[in-house]
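What follows is a single structure, written as structure tokens, with notes after it.
Only a single protein chain was left out; the remaining protein chains are all shown in position.
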Amino acid sequence: MPRLNSETHIRMEDIQKVYPDGVKALRGVTVDFRRGEVHGLLGENGAGKSTLMRILFGQIRQSGGRILIDGSQVGFNSPKDAIAKRIGMVFQHFMLVPSFTGLENIVLGLDVKGQSDFQNGVRGRALDFAERLGLKVDLDRVIENMPMGERQRIEILKLLVRNVNLLILDEPTSALTPFEADELLKIMKKLRGDGKTIVFVTHKLKEALSICDRITVVRRGLRIDTVYAKDVDLRALAKMMVGKEMLPEVRKEVTIPGKVLLEVRALSVRSDTGNEAVRNVTFEVRAGEVFGIAGVAGNGQKELVEAITGLREVEKGEVFVNGVKTTNRPPKDVYDLGLAHVAEDRFGRAVVPTLSVKDNLILGLQFKDQFSDGLLMKPSAVEENARTQIRDYSIMATEDTPVKSLSGGNVQRVVIAREFSKSPLLIVASQPTTGLDISATEFVRNELIKMRGKGKAVLLVSSELDEVLALSDRVAVMYEGEFMGVSRPEELDNEKLGLLMGGVKVE
Amino acid sequence: MSDILRRNRGRILRTLESAAIIAFGFVVSGAIMFAVGYDPIAAYSAMFFGNKERGMQGAFGGILGISSTLREATFIILTGLAAQMAFSAGVFNIGVEGAMYVGAFASFLVGYLFDAPAGSILSIVHALVAIVAAMIAGLAWIYVPAFLKIKRGANEVVTTIMLNYVATYLTELLVVKFFLPTTGVPPGGIITPEISPSAMIPQLELFGAKFNLGIIPTAIAAVIVFIVVKRSVIGYSMRAVGASPDAAKYGGIDVNKVILFVMLAGGAMGGLAGAIDVQFTGYRFNQAFSPGYGSSGIPVALIGRLDVVGVILAGLFMSALHIGAQSIQPVTGMPREVSSLIEGVIVFSAALPGAIDIIRTYLKRRGVKNE
Partner (left out) sequence: MSEILVDPIIFVSLAFGAIRSMIPLLLGCVGEVTLERSGLMNMGIEGIMLMSAFASAYGSWTTGNPFVGLVYGAAVGAFFGLLYGYLCVKLRANQVVLGLGLTTFSLGLTELLSVAVWTTYGYGKSVPRFPALLTLTFGNLVYEISYFLPISIALAVGAYHLLYKTKYGLIIRSCGENALAADAAGINVPMVRYLTSAFSGMLFGLAGTYIAIDWNSIFIRAMTGGRGWVSIALVIFSGWNPLTAIGGSLLFGFFDTLQYWVSASLGASLLPAQLPRMIPYLVTVIALAIYGKRVRGPTEVGKPYVKE
């Protein structure tokens, strides 16, 4: 059985990707993929690894650089072209038609002969592959009724039936149970044995080490290094993945944490796909402290925040805000108890883009005596409030400007102005500085510290490690729905953090 | 001056957009008329100003025309307001027609079955109760599709249209069964006897034409809608829901309640329109009273946008279009259905966001607004 052979199958040379709004997702990455290897692509969220692979799959076009297959240059206009060149990708969020059966999904778009029995030819081949690789599938079951692991196997069969030679797996274990993940790794080993090339995109260190032959670490759009798995250990990888970063000094005064304002007990929450996104999480946040939740996005943070803020159903466990049970109560109730939510999805949730600044500044507050008398709004009060907020929070807009024409930084100022001026007891801030420039980022961070100084409890969720470390009094790393331990930032160095974020419990 | 322009820029742009689709409607329809061999200019002038030789008044060419235009406008402004309320919350309420029929019948029932001595307080009460009954009936009728949308996710466009048909047949059935002689339909059509005088609201006679007082409840409704949409807490919620249901939910708004509210309000307005026909002009329930007033509400709301004044103007315009179209036949030979032609093109163009955006960027570039 052919094993590692040093012949380069596919080479991505000096790939750059700049988006229309100026964001540089890839800044010149060069990577070689060899036949018969499992090549890990390791990095944090936003590092650029998914972008790189989507370029290889023809979904995105690169701004610079070229792709070579067996030495000759190729260009892709669509996934169809990539598939024609025997490159396939299994996405993190499966691209399957939920109401079709497994076989129907495999057959979809395939050039098959015959009309009424067109499926059977493919069925035979699919079953062959399944048997050889030990894939347990029921081809006639409808996708909706399949567990995640089986759906993924259908995705893989889709590619195999199309004679794909290079398989890209994008965060393949993110939707799987640990058992299913083990099964997947076994399958990948078998595929490698068949001479297929596999690119394994992940942020999970242990998996990368256990299955990959070589690992390329990507950070902030650049390739840091490509190493043989046998030459490195978890710590070395962690260091490469996380790196050092200078952050403008945030001065934090000493505070004495007071009463418990948020208590989360044995919380379990399901994601949209039905998996357990949050598993048995327990923690508390006190007045005058910042409790940070670090971790790569997609490990349950979103669902945790939504459960606390009343936007998602809680399956098990309880949430208490200021001592009052708020489990499964609607947002309005939680707000009344003193919770402020700086939402992750700025334009989609935290504001109504078509409404004006002044209208957005009272979103969630429109029932309050200050702004309405129960039936009618008080327009002058709304205007007055808007003018004050604009001044106090330096929002670059007039009160009548529609929010959709504001920059990201200004929108966040609006959100913070609104949420913080509610005189909240507890602030939940989720990914508050994503997409913001330096000054806006500084502004947000300073405001959070200010609130802490005023004795508020702050729950900060962020995948920006430096941010979490600099601002928090205590930090928990979230991985696959669980807390990997709560510590003080001083106790954690980048290496330890990388390990925790990669799923390794550290003493 | 430029400050006023800037503050109202949204409104001005929207008005220009509406004017553009209307103009587009006339131009395209005119081209079609011309291609078929008719004279569009003669048609349009007859439509709006009448034609003395043929004795037609058009929409504005004489007192009869004006009174007819105002009469119809009363109805379609109401139904337009109903549709507009639904639009602002992101919902389609096409069921106003059905609510109108049910409301009209309810108004008739209360007007017919009871009687009060003329000129007494009781007669005022009688009239008011009949009006209120109509509104409640309209509201109740809309409750079914609204409920189905919220609880079962049933498409409200189809359910409301279906129920419109049911409403017309149901009321027809009731009239035929209980209020018509068994020998069949009399020459006057499927109509009921008159309601009691105490429920009637008199009309005004001016210069030889009749003007009904339906304009008063319509105006009141317009004012209420304006206050609700622009100034009330629920109006705020409506606008949030219409723009971004996710953000509305985040903002503590109960999206389902808002949807229910706008649909029911639309139903009540439809019922009111029905009452206007029965108590303010026809004084009986006439099966054929609505040449599609309810459905006309949609184009009125589309042209008038999310602006009460816009709806009023659009209502007057559409009414002029319909009434004026009756003058077209004697003058040019074209059937009066050409109003549907024009209306159709207008609604059609209103459906194209791409077109509206094209117009918008074109106007911006032309420097209509001073940056």
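Letters A and B mark the chains as written, and numbering starts fresh at 1 in each.
By definition in this document, a contact is a pair of C-beta atoms (placed from the backbone, for glycine too) under 8 Å apart; a residue touches a chain by one contact, two chains touch by 3 or more.
Values in this document were obtained by computation on a predicted structure and should not be read as measured data.
A.B. asks: Please pick, from A:Gly75, A:Pro98, A:Pro379 or A:Gly453, the residue that touches the omitted chain in the full complex.
C.D. replies: Checking each option in A:Gly75, A:Pro98, A:Pro379 or A:Gly453, the one touching the absent chain turns out to be A:Pro98.
A.B. asks: Pick out which of A:Ile15, A:Val107 or A:Val458 touches the chain that's been left out of the picture.
C.D. replies: Of the candidates A:Ile15, A:Val107 or A:Val458, A:Val107 is in touch with the missing chain.
A.B. asks: From the list B:Leu122, B:Leu213 or B:Val347, which touches the chain that is not on show?
C.D. replies: Spelled out, the listed residue whose C-beta touches the missing chain is B:Val347.
A.B. asks: Please identify, in ascending order, the residues of subunit B that touch the omitted chain?
C.D. replies: Listed in rising order, the touching residues are 29, 32-33, 36-38, 92, 94, 144-145, 148-149, 152-155, 157-159, 161-163, 165-166, 169-170, 172-173, 176-177, 184, 295, 298-299, 302, 329, 333-335, 337-355.
A.B. asks: So which bits of subunit A touch the chain we can't see?
C.D. replies: For subunit A, the residues touching the absent chain are 19, 59-61, 78-80, 83, 91, 95-100, 104-105, 107-110, 112, 115-116, 118, 158.
Going forward, only the chains that are shown with their structure count from here on.
A.B. asks: Please name which positions on subunit A make contact with subunit B in the complex.
C.D. replies: Touch residues, subunit A against subunit B: 311, 330-332, 335, 341, 343, 345, 348-355, 359, 362-364, 366-367, 372, 374-377, 379, 400.
A.B. asks: Touching residues of subunit B toward subunit A in the complex: what are they?
C.D. replies: Spelled out, the residues of subunit B in touch with subunit A are 7, 227, 231-233, 235-237, 239-240, 243-244, 246-252, 254.
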